[in-house]
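Just one protein chain is left out here, and the rest sit where they should.
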Amino acid sequence: MSKIVVVYHSGYGHTQRIAQTVAESAGAQLIAIDAEGNLKDEEWATLAAADAIVFGSPTYMGTVSWQFKKFADASSKAWFGQAWKDKLAAGFTNSASMNGDKLSTLHYLFTLSQQHSMVWVGTGLMPSNSKAAKRDDVNYVASFSGLMTTTPSDASPDEMIAGDFATAKAFGERIKAVAARWVRSA
Amino acid sequence: MSKIVVVYHSGYGHTQRIAQTVAESAGAQLIAIDAEGNLKDEEWATLAAADAIVFGSPTYMGTVSWQFKKFADASSKAWFGQAWKDKLAAGFTNSASMNGDKLSTLHYLFTLSQQHSMVWVGTGLMPSNSKAAKRDDVNYVASFSGLMTTTPSDASPDEMIAGDFATAKAFGERIKAVAARWVRSA
Amino acid sequence: MSKIVVVYHSGYGHTQRIAQTVAESAGAQLIAIDAEGNLKDEEWATLAAADAIVFGSPTYMGTVSWQFKKFADASSKAWFGQAWKDKLAAGFTNSASMNGDKLSTLHYLFTLSQQHSMVWVGTGLMPSNSKAAKRDDVNYVASFSGLMTTTPSDASPDEMIAGDFATAKAFGERIKAVAARWVRSA
Partner (left out) sequence: MSKIVVVYHSGYGHTQRIAQTVAESAGAQLIAIDAEGNLKDEEWATLAAADAIVFGSPTYMGTVSWQFKKFADASSKAWFGQAWKDKLAAGFTNSASMNGDKLSTLHYLFTLSQQHSMVWVGTGLMPSNSKAAKRDDVNYVASFSGLMTTTPSDASPDEMIAGDFATAKAFGERIKAVAARWVRSA
């Protein structure tokens, strides 16, 4: 069975709820980057042992939060020895706006994964974009490279969009299926 | 007075309506790239004489249409001599989805402008992203680097979103104001 | 055994030599996009039957050539039915400069692959960037997301950089290894 780890930073609890949904759906372990951008040694060890790593961060000012970036910078230790080579990678991000440069965040998570020589899997989801489309449809936000969710700027973690959870669940299932296939063949 | 030119490709008429709205609002001349990706000689001359060029294209399969790209490739003639250096640049794109990789298109239009040593101006618009936000709000789609509009996949050019036209109008005004300032100082 | 296909456009023969090197190294079939951006029906069928597709294009004016983009736009047929879902994807680009926005091209090829729900593999190569580094070292150009090669603007296809061919060979081997693993598990 494949070991999937979701490693994420959440500033106000919204990204955390998405992380939990993805992790539950994918059968993954959850690791939270703390408010100072740090992980514990055993959390680094968990990442080292993973078959797949899913990166998650809010989009702040156009890319990942500084805490996530501090984690990414610290992953240079793993990078030097290419310790994460051939792990599967995926990513997700939450912010207040429909776009709000969330693709910039996903492009960064992809770029990070490629420096680590990981293999990237996206959402595998078609968008819902006809005249009849509703915000609660799966992938209404219409992202391919990774999961995007969109929480209104004044919504608490309890007021997030139902469709975003449905999309996060589908994304978790996608990662689980691809990771299972990838691990089976190792 | 500043000479602003909007040069765009439209596959099915949606991007054309946005181009017209931006041009009217900015006081700009319109140039349509034809279905084979070509411009007439006098249209190239119009671009050469412009103070500001606004690039527009649908997002197809993750970036500008091939016809727009053919125009961009042909602009290498202007590039060799840096004939567009110091012109102001801006960009817009339309597609069916909320995201659908439209930021990839805007990033490309920006990249093109930088090869030409142009100076880039974005929307200058804050997003509408509270719980009370409506799709017809200005910049509901929440784009900064350039204008994004989002037409449902089964909507005709007559069925486009009113808020997108309002956003396009605001974007045109932004370009007009920045171009006026930029030209005044030349 | 995995069926790998390299589909590329080459304007002046340089990208073609890289395509040939990658294909030979990966054990892949080669498909050339013609000067009008078209493929033959049987070439589309070959892509449909592939386990892995490697996309290649020169970088012109900041992203893929218009001929490559025409191919990408035509791939929307496969996209509608998600016919390429779960194929492995990779990409390469050649241009005259050390950077010259080649990462923009690779980001586009990645974006295209994600719309097709493909799984992306990069170079898996560390860069050569010490004081002792030489242009003929493998991955001197230092690209992770895909293969970058750098042919001087006045070099003929016979005058390309030896190190670029060595890097292309290593990239082909990487694709072959990952594709074999991915296919084995299907």
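To keep things simple, chains are lettered A, B and C as they appear, and every chain counts its residues starting from 1.
Methods note: contacts are C-beta pairs under 8 Å (C-beta built on N, C-alpha and C of every residue); 3 or more make two chains touch, one makes a residue touch a chain.
Small disclaimer: the values here were computed from a predicted structure and weren't measured.
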> Of the listed residues B:His9, B:Lys70, B:His107 or B:Lys176, which contacts the missing chain in the full complex?
Replying inline: B:His107
> Which listed residue (B:Val5, B:Met98 or B:Val121) would be found touching the missing chain in the intact complex?
Replying inline: B:Val121
>> For a quick check of understanding: of A:Val5, A:Leu39 or A:Ala72, which residue touches the chain that isn't displayed?
In response: A:Ala72
> Where does chain C touch the missing chain, residue by residue?
Replying inline: 62, 96-104, 127, 129-131, 133, 140-145, 148, 150, 152-155, 159
>> Suppose we count only contacts with the excluded chain; which residues of chain B make the list?
In response: 82, 85-86, 107, 110-111, 114-115, 117, 119-126, 144-145, 178, 181-186
>> Touching residues of chain A against the unshown chain: what are they?
In response: 37, 60-67, 69-70, 72-73, 75-76, 79, 101, 104, 107-108, 111-112, 114-115
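Throughout what follows, only the chains that are shown with their structure count from here on.
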> Of all the other chains, whose mean CA position lies farthest from chain C?
Replying inline: B
>> Given that chain A and chain C are copies and touch, would you call their interface same or different according to whether over half of its residue numbers are shared?
In response: same
> When the C-alpha atoms of chain A and chain B are each averaged to a single point, how far apart are the two points in Å?
Replying inline: 31
> Taking each residue of chain B in turn, which ones touch at least two of the other chains?
Replying inline: 101, 104
